[in-house]
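As you look at this complex, bear in mind that one protein chain is not there, while each of the others sits in place.
Naming follows writing order (A, B and C), and every chain is counted from residue 1.
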Amino acid sequence: MPGTPAETPAVLAARDALAALRRQQAFAAADEAALDGLIAVRPPARTPRPDPVWDDAPVLVHEVVGERYRRLVLRTATIATTALAGQFLMITVPPKGGERILLPRPMAIHRRHPEQGTVEVIYGVAGRGTTALADVVVGESLLVTGPLGRGFEFPDAALPTATPSAGPGPQPARTALMIGRGVGVCAIMGSVEDAADQGISATVVLSGRSRANLIGLADCAELGATVIPVTDDDGSSALPALGERLRARFAATPPDVILVCGAGVLARLAAELGSEWDVPVQVSLEAHMACGLGYCHGCAAPVATDPAVEGPLVCVDGPVFDAVLPLTAAAGGANAAG
Amino acid sequence: MPGTPAETPAVLAARDALAALRRQQAFAAADEAALDGLIAVRPPARTPRPDPVWDDAPVLVHEVVGERYRRLVLRTATIATTALAGQFLMITVPPKGGERILLPRPMAIHRRHPEQGTVEVIYGVAGRGTTALADVVVGESLLVTGPLGRGFEFPDAALPTATPSAGPGPQPARTALMIGRGVGVCAIMGSVEDAADQGISATVVLSGRSRANLIGLADCAELGATVIPVTDDDGSSALPALGERLRARFAATPPDVILVCGAGVLARLAAELGSEWDVPVQVSLEAHMACGLGYCHGCAAPVATDPAVEGPLVCVDGPVFDAVLPLTAAAGGANAAG
Amino acid sequence: MTIAPPRTPTDARSAFFDARPADSAAVDLSVRIGSLTLANPVMPASGCFGPSLGRLIPVTELGAVVTKTVFGTPRGGNAAHRLTEIRAGMVNSVGIPSRGADGYLAGQHPLYLTLGVPVIVSVGGHRSSEYAPVVRDLRGAGDAYELNVSCPNLDRHGTDIGSDPDAIEKVVRLVRQETDKPLIVKLPVLVSSIADCARAAEAAGADAVCVANSVPALPLTADTRSPVLGNVIGGLSGPNIRPIVLRLVWLASRAVQIPVIACGGIETTDDALDYFSVGARAVQVGTASFGRPYAMVEIARALQERCLAAEVADIGRLIEIWRA
Partner (left out) sequence: MTIAPPRTPTDARSAFFDARPADSAAVDLSVRIGSLTLANPVMPASGCFGPSLGRLIPVTELGAVVTKTVFGTPRGGNAAHRLTEIRAGMVNSVGIPSRGADGYLAGQHPLYLTLGVPVIVSVGGHRSSEYAPVVRDLRGAGDAYELNVSCPNLDRHGTDIGSDPDAIEKVVRLVRQETDKPLIVKLPVLVSSIADCARAAEAAGADAVCVANSVPALPLTADTRSPVLGNVIGGLSGPNIRPIVLRLVWLASRAVQIPVIACGGIETTDDALDYFSVGARAVQVGTASFGRPYAMVEIARALQERCLAAEVADIGRLIEIWRA
């Protein structure tokens, strides 16, 4: 039907929207395919998980960061004191102006400040819930439940907050490569904090659309981590480019562990590197959630199981899972745009 | 169960709410009962009704008036030019902040300014729809449909906007008593405008909770009408007091017509006076509405009919109806608080 | 803050009439309901349209109009309040006041005929045997009949005729004996198997099913917890019922070959496309017309625009693109 007559503005706008949608669809498909067969539940943790609580957490800061994100600083002493790296909160969006959001939204704990009794969350405005969350003002309180889930753990580190020791017991990790994209950076920042505490040398890939949209630059600087910023606008975030760069950088000594969050294709790249270097890879996943506590069974992880057996749940068995290594499936997924 | 122990703040608050509700229930019951058997459809009008339109009407003014109301000035030239006294609009509340209001809200056209191409509406914030309407800001547009319905008509006046004439044809009304309470004042203000145009002497009872909440004082002053302000706080709005005052005032020469809107008990008082004076009474009613155009059949008027025959519809057969005179039922309803 | 300049006495309504797009030969939105071909698949829902709306919108741009349900004998309708709006949507218990077939023919049908589009007459009954006589009494008026089997059923203590496949079969079979015109069966929501109901309609000779009517509900006042509606119970309509009706349309479309006309909470072109994407072949707009009388016409116009933008000839191919 090419060359139809009516190229009205309405028709042209509809055409643009269609093209944008097709690009987005292609990326989402690649991202989902990249996780296929990649994920396994982690072995039982040796660190006991803190008891979750709920709290009315006053909003101390709510500001726009970069071009696309918002940062919340919440006062919630119990959670700030007990949360482990990579754990998350369920944030209940308060009703406002007729908008009623029923389900709380899962959000990673980006930073923990136990001395101030505060935590930080960085989020992107995506759908109805986060749009309504963006209307919350400083001085209001948010109902938060947490800390929740199984976070990132450095291999063989008995207690993530303990001082590193060369004494008896297995050898703790000494170097770590962390890879985060977009808000996925928030899931790994707790581990950057832990690395700083434990004297682990952290190299952090921060990926995003543009420099202005990179999350965590200041945090990494504060925590003394080495940052590799990569962005879409200069092509540095493209998977082949990033892969080559990391292979070159760690050619001599690979990191002791790779932690990754924010895109299926990045998780697959991490798994490729982990396979090549023979180091463990931990991946933090997302899933739609209602309870965050393991009882609603809503957050099935993309792990194939016997149809008669329920697979792992992202909220309690994750959100952090092990990548199945060495990688056997074709690494094709990682070639999609990153 | 008197003298139970737990007089906690929550219990005391619940008790106050219950007491307030009971007062409100008592008034609503009296008000509804007052309309029983009072209403009849008006005979066919001699004035052709203007065709309704819908329009995107820019909001020129949106301000709080008194303590409880809001005033909207809308630019909508067609409606401003064609609307008859006592007609109404359906105002569609735009979606905002997640609030979605499906049905438009019926609102009387309080003032018509054909030279400026504007109309005025005054409304009270009652439920979800009017709460959302209150969020509209100057510069936005409202979708309005109108002018709708059968308005007030002075008896024997062939064209409400025509100049009065002692020439051939029946004798037009020379004096009118208008009674409005709360936002019910808005329904009668068009007739106050018509009275000014036609040289009819208008006496307007404005009833409300307090002086600060009386609608229409400035309008009546501008239009040269005589105002009788009555309020709940000084007791002057009580029906017996108001009835005596009007009987005294019109003892020598009764008005040629009574127009009333805003409370069932006031309509019954007007009907009592109309019966005593032998003058016609017109009553403007409210009903829940969806279309305003007569096709949804949602706005049944409280007029008893054969169960197999649909009764009149407030949106097309009203909102203005005749009071059935002389009044036969006991006038008890009018003794309730006004 | 920008304020529009004063207007000459014109209005958005007339601007909308003037903005009628050119028909494009490149796009075919037509849909067949039995022997009747509609120019496009957009029409009002029964009870949410009347000839008086013809003054407000260019009705000729619709595929058809649907009348309020006509009963055989006059009915007064329910006591006030007959409708309200709650957070979950609009609830109505109008109760189908009707002047009967004769009253419809005398008072309303002539007005519908002036509109210049096919007229689908909605027909109601209290028992499954009551529909055929109404259709007979309509004496051929109307281009098709929509059999509203979602009314309270006197035969089975007030449940819907349309929730019983046997009763549906009977209604359609009896009406079929009275007329060759296309028959649409409008099904209720509260059925255990919409597929069985749709199949019963198809087997008995219906040319389409309309899915669905409003969802029975009971709104209470916030203060005294008493029923808002004079009839206590009413039908919930509007956008919140859409996901419920989408499932029904999906199931019905997979159960029958005849077209499924979707009805439930359609407000925008996207809503209509949602229904097309689960199998609907036409759409009816109800509640949305109250707030935006032009909503139906806007959808009909935008369907053509979307097809042009995607460079496809019809809606079926548009859906394939979304799914690609």
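Worth a mention:
In this section, a contact is a pair of C-beta atoms (placed from the backbone, for glycine too) under 8 Å apart; a residue touches a chain by one contact, two chains touch by 3 or more.
Just so we're clear, the structure is a prediction, and the values are computed from it rather than from any experiment.
Taking every chain of the complex into account, the absent chain touches A, B, C. Annotation: of A:D36, A:D56 or A:E222, A:D56 touches the absent chain (contact as defined above). Among A:A10, A:V65, A:A241 or A:A287, only A:A287 touches the chain that is left out of the view. From the set A:T81, A:T175, A:S236 or A:S275, the residue in touch with the chain omitted from the display is A:T81, counting the whole complex. Counting the whole complex, the residues of subunit C in touch with the unshown chain are 86-89, 91, 156-157, 159-160, 163-164, 188-193, 195, 215-220, 222, 224-226, 232-233, 236, 239-244, 246-247, 250, 270, 273-274, 277-278, 319, 322-323. Residues 21, 24-25, 51-56, 58, 60, 75-79, 81, 92, 100-104, 116-117, 128-129, 137-139, 141, 143, 145, 287-291, 293-302, 305-311 of subunit A touch the missing chain (whole complex, contact as defined above).
For subunit B, the residues in touch with the chain missing from this view are 1-2, 4-8, 10-15, 18, 21-22, 100.
Keep this in mind: only the chains that are shown with their structure count from here on.
Counting C-beta pairs in contact, the chain pair with the highest total is B-C. Taking the CA centroid of subunit B as reference, the farthest chain centroid is that of A. Chain centres here are Cα means. That of subunit A falls 47 Å from that of subunit C. The centroid of the Cα atoms in subunit B and the matching centroid in subunit C are 34 Å apart.
In this assembly, the C-alpha centroid of subunit A lies 59 Å from the C-alpha centroid of subunit B. In subunit A, the residues touching two or more other chains are 100.
Contact with two or more other chains is made by residues 87 of subunit C.
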